[in-house]
Each structure stands twice: as structure tokens, then as C-alpha cells.
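Shown here: the complex without one of its protein chains, the others still in place.
Which chain is which? They are A, B and C, in the order written, and residues in each are numbered from 1.
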């Protein structure tokens, strides 16, 4: 056990997985020699060999499609795509093949693959480097889509994803890579990939989010507490297939909820959260569930990014509005 | 004015547009010599020339990316992608460039492009030919996403889409191409691309859908009427940017609603409809809005497709359940 | 880059170079090619009768499929597109499952455990990458198994073709890219698909050999593929084969070639028919008789009929399977939908 960042926890999980089974192969652009653009795979090539931590040509569809072949042959590829905005060239492979091979072949051929995708804004990067289109992947039957927001959970979730017999889109919140530290075991057991977590107990309102926006969500709960509002905080974690049992239980108790995400609002995953809550506990709701989200615009570049990303303030204000209604 | 199918209405709108301006260029796989897999562009190459109705190589990203260049240079490309399942290779071009060029260049370079995409199941086709992933496109800022469900509207909407200064994803409900006929003017005026239509007035419940599912939705309203239930029917038409004013007004009146789509339920566009209604008229709702949708599975092939697609029966039963609650 | 395609039999079935295969092999290839033609005729007929949902005829492409697949060993991988039923059953894919897929049921997609043939792949150009991964995995595992992938001339325009070729080149994967250039991608002629001189020329861009072969000459196809397979198996890397052939029928049973090509070209290609060509050769060698032909056709028909019967009496795909097929373990949300569907 040591105190580790989210980035370190992911590196550790990859390292352990590579050590555990020869079937694991890590591949992607720049993952080898230079350890990836975020240095998540740093040191793994030196330790496990260039044939297991592979620098591929610059072609995302090629990476995912080739990895599918590896997986069908029984390997367990762990793909890194550099940014969510560069996952789109691989979209056809993901939706048309990765997600469907098991169904197409009635379990004869399967795709035990992890696709790691750093996502989200707030790092002042160039265009296309701040995407948060998780809902697109969450809509595709046959994919599991998960996102950690804490180092220890990240290690356990990645282990579970790698050991999962089905494809997992593993989203990594870029701006959290090095911003939080917590105790992470040297070898985490696999975490559940089909549950949400109540992070903070509360009785007045439920704040639900995932990934990078958990930071502002937690801060909002703190601020609300300071003004006497008891907010329960739920980390959705597993975006698809979505399991809202935990969340619905929370909302049944608090009667009010705000869902927070940085993706554009329209047709974003917050809509699914609202629709599901409505199906599970409409009659327990004392006010409509509110959304605090990115706008239906392109996320601006560095200098104007803060106008786009939901702030702690917006969450607090929205929660107060929901409480007042 | 003549009685025309939806397919004929679209052909007519293309023909008229090609006649109206030399800037229009129709391009895609097999759109020329053979008039497209659905024969929508039949005859247009002979009439307007091979340089204006262009058979391209087999590469969807290539088609859309090249069309973007045409559009930036002031042409008005009308792209046909053969099936929604084959739009995915073009996804990166659509999301990263088509949708963003105006914003990226602050109106300096724009993309007046239409991408016609036949979509939906129910035709017993091979795998990937029955996709209905409209919500993915609806989530992308910078795109207009529209879908007609009647011949006359189709002609007007396509004209408006072609004349629109921004990119429009024009979805075409395959199983409606030749199943309905109505009077369509020889040269339709442009239709609105930001409104929904109340098709049938009712007072007990609102049924809202779009595209191909409008057939079952209309039938359900008929059946409900037979058992004394007055259902209002709304054709959403314009999926993004979504304007729920008309729908919300309907629901304010009826107090109840069912949203119907053939896409998988989770993170489908029905969720956005529910979330929006909740934001616009939560307090007018007498029961939770229900969803009748495809399942969170791959849509089966011909022999089992009917287990997947929402039936009139499912809509009726669900409406009755909503009415009872 | 060879300017003329590899050929052993000229269109009249005369040997123009020493045969690369012995007579037994030629006889075996012929038998399978007759079966392929019988199957194809049956497919077209079944579709007309409404007993298949879709069908993609491959008349004229029998040599390309049969003779290439005949070079593989058990354990090698095959990654087909949608117009290679003959290649697929040659490598063990049960014929009844191919028919089942065309009938429109999921049951066709699941070959037996010992059959290393992926099911039909529909998105053009997308599946070649899978072959690269399979070949790579075999190398990582230390075996000498190879992967062959089939695709059309149209598929070479897709970005994924490029990425697959490039990955195979860089990884030196034991992969055979077998292009059946049948002259058309639906209505687009090969000349408008690419300005490359031949498709085989495209290999240059990936540092691998590009081999042009007369796709209607079974002996040439066999020899070219055998060489490529051997190369792959020895660890020397991938090969692109362009088999020049012709789609004699429509693209699919929904297509009308009269809209885009003249019957003359098709008739001209009929003089290069792969089955007839090999027949003449065998006849010249004294290895063909009309009686044997009748027997082959009868046996072939019986086999295909049996496969049709089996396909048509397979259990039906139950609605629950829709849900059960998605993941190894049914997730709670999908289980709820399964229950909901069951209640309808």
C-alpha cells in the first residue's frame, strides 16, 4: 500500500496485469519508448518487453481492428487511444466489430479487450483534446463503459476491465491524473464494473456525476454542507450498461437530484440518468432532476474553456434552485 | 402536384435542387449509374451530368471529407451514405470537421452540406443495415439532424437542408420509402428545420416519435381511439438542435406522454425527450413519460427482427399503462 | 511488379507452363469448384423463392475462392467478407450455417470450435485488420499459423484496407491479403475505384510483395496463394494477391447490372470461365468424363440440398438470445429488459 495518483494507480494496474499473464499486450501510439503522451505506460516496455508494450503506427482504426484479431485469438489486448477526440477514427471498428463479435458468433468468438481513453477538458489543450463523448459509447450495445474518479478504484476497475471477458471502454479523466492521491494497494483486487458508489451520505439532495466532474461535484457538496444542505454524492462509475439501483435508492431517500457532466447537454448521458430515475422512482421525486452540463457547443480552447466546463458554483446554484422548488 | 412516395419526393427534391443551382453536387457510392441502392438518385446522372451526380470510390470518410472541401469552396454537396451502419467510417470527418468548421473559423469557412443517411430496420437486411443511431449525431454540436416521416414534408425538408448554410444530417426511414403516398407539389417550398408537428390532436396522452416509427405510432393512436382514448401524435422531425416547444405544449395539455424509437433504449434520444420535458413541464406531468424502444442489444437479423422493433401493440399497451398510472 | 498476371492455364484450358500441382490436386480443385457452382445456383434460386433474405452470387469466382482456400492448413485463420462461401466451407465452415446467415438468422454466425473461420463481415474493408491481429497473435504464441483474408476491389478504397496493409507490413505479420478483383463494386468499375495500374501495385506502399494472378485459372491461384502462405508461415511476412476475375451475376439479388454494364463484357468473360477452363484441362489429361461430371453435380446438389434442409430446420433464434448474446454474463439492466420483452 502506498499513496498514489490516479495515473500511478493505472500504471500499476497495467504493470501487474502484464506480470500476471502473458496474454496481456499493451498497444497504442507512443505507449512504448516514451510511455504514452500521459506517461501512463512509462517503464512498462523496458520491464515487459517491446513485444508486449507495442508502439503502433499512427492509425486508431488499425490499432483497434488489429487488437480485435489479437483478442479473438485469445490474447488480451489493452489499447491506449491518446485522446477521446482521436477515438473517432476507430469508431467503426468499435461499434461494428468490437461490440458485436460475441453476439454475431453466439459466444464462439469474443473480444476481451480494454480500450483506454483519456478524456475531458480543463487542461488547456489544443482543439479535439478535450472531448467528453461518453454517451456515444454508452449507447452502443455490447460495450461496457466505465470511468474511475479515484486512484484506488481506478486500479481495481482497470484490473476488472482487463479480466472481463467482454470489451470495456475505460475512460480516464485527464485532469484528475495527478490531482488526487490516495492509498492504493500494490495489487488491487478487481472492482465491480456494474455498480455505482455512494461517496458521501446526505439527506436533502443527490448529486450524481462521474469521472473528472466528480471533483466539482464533491466541492459542491462541501459548499452546500457549509450552508446547511446535506447533499448525497453518487459516483456513477459504470456508465454502460447502466445500473441505477444505487442512485435510485439515494434519490428515493433525498427526493431531489442534480446530474453533472461536462459533455454537451443535449442527448448527453445526463438525459439517460434522468430518464432512468423517472422510470425507477418518479413518484419519489419532489422536484425535477436538474442537469449541470457543458453547453451544446464545441468546447472552447484554453482561454475560454472555463466558460464551458461546469463549475462548482453552477452545481451549487442549481442544487439550491432544485431545493427551492 | 402528384401523389408520391417518400422515395419519389426525395428524388424530386434532389432533381429540383440540381436544376436550381449549379453549386449542388450529389455524390456517393453508386448514386450515378445505378441510381443508388434505393434508387433515390435514379435518372439524375443522365439528366444533370456525371460531373454533378458522382459515383465515388468506396470510402465513406473519403466522401464526406472530400465533400467538406467542396463545401468550403462554395459548392453545396449532397452526400449519400448507403446505410447508417456505413456512416461510421465517416464519423471522424463528421464530428471533427463537418460539425466544427464554422466554429473553428468563426464563420470564415462554412460547410453547407447535406448527408443523406437511410436508416432503420424492418427490411430484413443483412447485419449493419438496420442501424438507428440518430442520438449519436444529435449529441454532436454543430450538426442539424432531421428526419421526415411523410412524403410532402420530406421534399420540403430536403430542400431546406440543401439550402441551409450549415451541415444537415438528413435521415431517411428506409421502410417508409415506398410504403406511403401523398400529394407532393412539383416544387416544394423549404420546410422548417427547427420545429415539430402535431399530426393528430388528442387530449388524453401524447405519443411522440420520428421517422420510421411514426407508422406504428399513428397506428397506436388509431387503436387507442378505437378504445376511447384520445391520443395526440407529435412527429418530432427535427432531432437536433431539438426544439421541444410544440411537444411540451402538447404534454402540458395531455399530462401524459410516451416516446417511441427503434434505437436501443439506453442513452437513446428518448432519454433527451424525457429530460427536456422534465425541464419544460415537469409539473404538468400526471405520470412518468414512458419509453417504447428497441432493446439494448444488437438488432437481430430478418427472422427475429420483430422481437426487437417496437410494435404497435407495445405502444398501445404502454400508453394504457401510463394512462392507468 | 509483374505486368501480366500469373497464368498456367490459358482461357482454353491449355497448359502454357508446367503445372504447379499434380493431377490429383487439380481433380480435387475441380470437384470443389463444381460444388461451388452448384451452391451458387442454388443460392440464387432459393433467394428467388423467398427462402433466403439476401444472397450475393459469386459465379465466375469459383477458382479464386476454392484454389486459394485449398492451400491452407487446419489451424490457419480465415477472415472472409460476404462473397466467399466456397472459401469458407473449404476451410471448414459448415455450409448450412452459411445458408442460415443468408436466411436471416444469427445461428449462422457460430462455426464449430475447431473451425477457424470468422463469420461473414459486411462493412466493406473493415475485416482485414482482424486477420492482421490473428496472424500477429499466432506469432506471439510461437506457432507458424497464418491468416488469410478475402476482400473485393472496392474494399481497397477504404481506409481500413490501408491500415491493415500498413500494420501487416510493419509487424511483418503472416497474413495473406487476397483481393478478388471482380471488376465491379456494385456499379463502380475497377477503373473508377482507383487510378492505380493494378491493385497488386498497392503492395508497394507497404513494402510487401504484390502478386497479380489470373483469378479464373485455378492452378495459378493455387500456386500464388501457396507461395504467399509459405512465405507467411516461414515468418517472411505478408503478401497482397490480386486475383483478376469477374462477377458474372448481379452484386446481390437486389441488383440489376443492366443499369451499369453491358452484357458484352460479361459474355467476353464467360469465355474465360474458371470451371470450364479447368474442365478442359482435365479432359485433355483424360481425367474428366461426362459421367463424372454428372456424378459431381449430383453429389454437389445432394450436399447442398442437405445443407438447405439442415439450415431450414435449425432451431429458431429465441428472443431471449438477443439479450443473452451481448455479454458473457447478463448485466442487470439488460436482464430487466429481457424480462420486459418476455412479458410482451
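We adopt the following convention: contacts are C-beta pairs under 8 Å (C-beta built on N, C-alpha and C of every residue); 3 or more make two chains touch, one makes a residue touch a chain.
Every value quoted in this text rests on a predicted model; they were computed, and no experiment measured them.
A.B. asks: Give the labels of the shown chains that the missing chain contacts, considering the complete complex.
C.D. replies: A, B, C
A.B. asks: Which one, B:15, B:30, B:92 or B:305, makes contact with the chain that was left out?
C.D. replies: In the full complex, the listed residue that touches the missing chain is B:92.
A.B. asks: Which of C:106, C:158 or C:255 touches the chain that is not shown?
C.D. replies: Answer from the full complex: C:158 touches the omitted chain.
A.B. asks: I'm checking contacts with the chain that's been left out. Which of A:13, A:44, A:59 or A:259 qualifies?
C.D. replies: A:59
A.B. asks: Among A:15, A:29 or A:204, which one touches the chain that has been omitted from the display?
C.D. replies: Answering carefully, the residue with contact to the hidden chain is A:29.
A.B. asks: Given that one chain is not shown, which residue among A:5, A:66 or A:266 touches it?
C.D. replies: A:266
A.B. asks: Given the full complex, what residues of chain C touch the hidden partner chain?
C.D. replies: Residues touching the hidden chain, for chain C, are 157-163, 166, 169-170, 172, 192-197, 201-208.
A.B. asks: In the whole complex, what residues of chain B lie against the chain that is missing from view?
C.D. replies: 25, 51, 56-57, 59, 61-62, 64-75, 77, 89, 92-93, 96-97, 102-110, 141-142, 144, 164-166, 194, 241-243, 245
A.B. asks: If the hidden chain were put back, which residues of chain A would touch it?
C.D. replies: 29-30, 32-35, 37, 55, 57-59, 61-62, 85-86, 88-89, 124-129, 265-266, 295-298, 300-305, 307-308, 313-314, 317
Everything that follows uses one rule, which is that only the chains that are shown with their structure count from here on.
A.B. asks: How many angstrom between the C-alpha centroids of chain C and chain B?
C.D. replies: 36
A.B. asks: Compute the distance, rounded to whole Å, between the mean C-alpha positions of chain A and chain C.
C.D. replies: Their C-alpha centroids are separated by 40 Å.
A.B. asks: Please work out the Cα centroid separation of chain A and chain B, and write it as a whole number of Å.
C.D. replies: Roughly 30 Å separates the two chain centres.
A.B. asks: Two or more other chains in contact with one residue: find those residues in chain C.
C.D. replies: Expected reply: 106, 123, 126, 159-160, 321, 325-326, 333-334.
A.B. asks: Any chance you could list the residues of chain A touching two or more other chains?
C.D. replies: 89, 92, 96, 103-104, 141-142, 241-242
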